[in-house]
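Missing here is one protein chain; the remaining ones are kept as they sit in the complex.
Right, subunit A next:
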Amino acid sequence: MAAACLRLVWLAPLLLGLVDGGRAEPPRDALREELVITPLPSGDVAATFQFRTRWDSDLQREEGTDHYFLRYAVLPREVVCTENLTPWKKLLPCSSKAGLSVLLKADRLFHTSYHSQAVHIRPVCRNARCTSISWELRQTLSVVYDAFVTGQGKKDWSLFRMFSRTLTEPCPLASESRVYVDVTSYNQDNETLEVHPTPTTTYQDVTLGTQKTYAVYDLLDTAVINNSRNLNLQFKWKSPPENEAPPVPFLHAQRYVSGYGLQNGELNTLLYNTHPYRAFPVLVLDTVPWYLRLYVHTLTITSKGKENKPSYVHYQPAQDRLQPHLLEMLIQLPANSATKVSIQFERALLKWTEYTPDPNHGFYVSPSVLSALVPSMVAAKPVDWEESPLFKSLYPVSDSSSYFVRLYTEPLLVNLPTPDFSMPYNVICLTCTVVAVCYGSFYNLLTRTFHIEEPSTGGLAKWLANLIRRARGVPPL
């Protein structure tokens, strides 16, 4: 979270197909919105907005999905800025006029140390037999503020300090509009911190495998937006918290390129399972552009120094300029281990018009996608998706003992061998010079006439010699 990792991923509905609710009939045109605020002891504050819109459609769901139409596409790097936020906000029913969306002010949202913005669209069954479907549009925006740095060493925060706005009214179209504040470790004693205004209700739940407590503010509850007609959540640390290390997630990953030179290289993915005693499988999906020619026989997976055989490998080779490599593997991660997946590749030479305008910057390789059912520490009750808050479905619980996580590793930047782009001109110049030199001497040889020059008889020497000769009486030269 230290580096600003900006990504805008448009996910096909199929990628989200894992979560399939639809037990209860969703209301027509239902909008639910919520904001989850998680203050961290370090002074970072994470805020996650979620907006979910549903509408009915007459499209009938086909029997099964035709996998021929499955598409997966990634843009490895996109600099996210206001021009991504504006159309995203336009999709919200209340635009940015009412409800939680008033907080979405571009100049504050992009002054953060982390920004992630997403749009998900998927069909949802309206009844158990799935005879009719609704479409669900889910928009999420997560930002992390560094309150410690921006607040000159203070770790207190408020909505106004984060967003330079306060909540004034609920969106009239929303059937649910709530703010959740994570108060897990602080609510036992009111000594460490204070939340103002005092929450009327709290919500307890198991998220990411641990027990969490949230203070809930329901905007549709008229008492919440008080007489001053606005809600400005404030959070004060009474005694400065210990700088404890943040909890390490059970699954995290890292990716890098190794090797030297411009011919060969190696893609490495490190997968960490920090769970003390449970092993779990991870599905790794990699798409690698065709100009990195993968050597599949060099694919090695090692964990704890031993070879780890994947239980499932699907590989689709690349075709030059047509399709990238697709590599999918199911790997079992042993408990408390780091697993290294590495594969060697050769860098291809591109045609000279295929290079980007700044070829020496390198070429981006898309992140690999990890999907896993991570075992949780605390058993979670199975819940009804329609009833529980939206953020629950970010990490849906499949059964009581594990929850689903999808991780994206960092994109890679790989240098390709770049030609000297002035080479054609140099070649032309050199060839021309060689041709000109050859031609010149040949031309001279053929057109010049050569004849032997009579040595010219020396003037003064001859006259002197003749003078002496005449004096001697010898005939002159």
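To be clear about the criterion, a residue touches a chain if its C-beta (ideal position, glycine included) is under 8 Å from a C-beta of that chain, and two chains touch if they have at least 3 such contacts; residues count from 1.
Rule of thumb we're sticking to: contacts and distances are computed from a predicted model.
Trainee: So which of "Phosphatidylinositol glycan anchor biosynthesis class S", "Interleukin-6 receptor subunit beta", "Septin" or "TAF9 factor" is the UniProt name of the chain that got left out?
Mentor: So, among "Phosphatidylinositol glycan anchor biosynthesis class S", "Interleukin-6 receptor subunit beta", "Septin" or "TAF9 factor", the name matching the hidden chain's UniProt entry is "Phosphatidylinositol glycan anchor biosynthesis class S".
Trainee: If I consider the whole complex, including the chain that's not displayed, which of A:315, A:443 or A:463 touches that chain?
Mentor: Here the residue in touch with the unshown chain is A:443.
Trainee: Check the options A:202, A:400 or A:433 and report the residue that touches the missing chain.
Mentor: From the options A:202, A:400 or A:433, the contact with the absent chain belongs to A:433.
Trainee: In the full complex, which residues of subunit A touch the absent chain?
Mentor: 87, 90, 93-95, 97-98, 169, 172-173, 425, 428-429, 432-433, 435-437, 439-440, 443-444, 446-452
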